[in-house]
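Would you mind keeping the following structure in view while I ask a few things?
Every protein chain of the complex appears in place save one, which is left out.
Showing chain A:
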Amino acid sequence: MAMRQTPLTCSGAPMLRQGDTGDWIGTFLGHKGAVWGATLNTDATKAATAAADFTAKVWDAVSGDELITLAHKHIVKSVDFTQDSNYLLTGGQDKLLRIYDLSKPEAEPDVVSGHTSGIKKALWSSDDKQILSADDKTVRLWDRSTMTEVKALNVAMSVSSMEYVPEGQILVITYGKTIAFHSAETLEQIKSFEAPATINSASLHPAKECLVAGGEDFKLYKYDYNTGEELESYKGHFGPIHCVRFSPDGELYASGSEDGTLRLWQTTVGKTYGLWKCVVPEEENAEAAKARTTLPGTAEEEIGNALNCQFQLS
C-alpha cells in the first residue's frame, strides 16, 4: 500500500484531510475561537490545536473526539507534539512556553519564560531535547532539561514563519521578503534568499534540492536551494498565501491562502500521483480530452480561510 499522508488545515474549524488526494476525512468540532495552530503526532493518530479561545486541545485523529482541553491565560498560537506523543509544547500571546505531560493533563505544565512579546511558533528540536521558539523579533533556543535559554537570535523584521527540518538540523525562517536558513543547533545563518514580495511561509524539499515560498503577492515561488536561483513562480491563489508545506515524500506541496482555498501542487508536473493522472497522448479519446483540467499541476478545494497546513506520514 502506498504511503498515506494527512495534512491538517485550519479554518473556522480545523479539518483533517488525506495528504495525497486532499479528500476530507473529518472536522474537529469544539473550539470557540479562531484556530491559530494545528499539528499531528508522528503516526497521525492524534491532533493538537491552538486557538483564540485561550485553549489548546488534543484530539483523537481517528475518531475525531476531543481528548484533552488545556486552559491558557491568553490566545494560544502554536502546538507541537514530541516524537513519542507524550508531551505537548504550547506557546502564545502570554509569552510563556508550556510543556504538558499528556499522561497527566490535569497536572501543571512546566513553564518556560523569557520571551518579551507574544510567541508565534514553538517547536521541539534535536530529538525533543531542545525547543525553538519565535516571537515578533527574536528566535530562541532552549534546553529542555534545564528549561533555560541557550541562544537567542535577533531578527530584522517580524518573523512570519518558522519550520524545523530534523535531517540536517535546519531552521527555516521567513521575515519581510527574506527566506533564511539557520543552524538549529547554533542559530547561525547558513544562507538566505530575497523574494520579490513579502513572504509568509516557506518549505524546504526533503531532499533539499529546492524550496517553495508564498506570501502577499498571491504567488508561489520555487527556488533552487543550492544556487538560490528562482526556478518558477506559480499563479493560482486569489489572496495572500499564509502557509506552504512539502509532503514528507516531496511529491507534492500544499499552500493555504486567505482566498479560502488549500491547493495541492505537484513537484514533478506530469507524474502520476494522488489524483494526478499522467495521460499519454496515444491513449486519449474524445471523452478523456473533455475531462482534463486546464490548470497545470493543481487540484483545489474550497474549505475556508486556510492559515496553516502540515503533513504527517501515517
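Criterion: contacts are C-beta pairs under 8 Å (C-beta built on N, C-alpha and C of every residue); 3 or more make two chains touch, one makes a residue touch a chain; residues count from 1.
Heads up, the rule we're going with is that contacts and distances are computed from a predicted model.
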*From the names "Protein PAT1 homolog 1", "Gem nuclear organelle associated protein 7", "Glucosidase II subunit alpha" or "UDP-N-acetylglucosamine transferase subunit ALG14", which one matches the UniProt record for the unseen chain?*
"Gem nuclear organelle associated protein 7"
*Quick one: which of A:Ala34, A:Val62 or A:Val150 touches the chain that's been left out?*
A:Val62
*Pick out which of A:Thr27, A:Ser85 or A:Gln169 touches the chain that's been left out of the picture.*
A:Thr27
_Under the stated touch rule, tell me which residues of chain A contact the chain that is not displayed._
4, 15-18, 21-29, 45, 62-64, 264, 266, 269-270, 275-279, 288, 291-297, 299-303
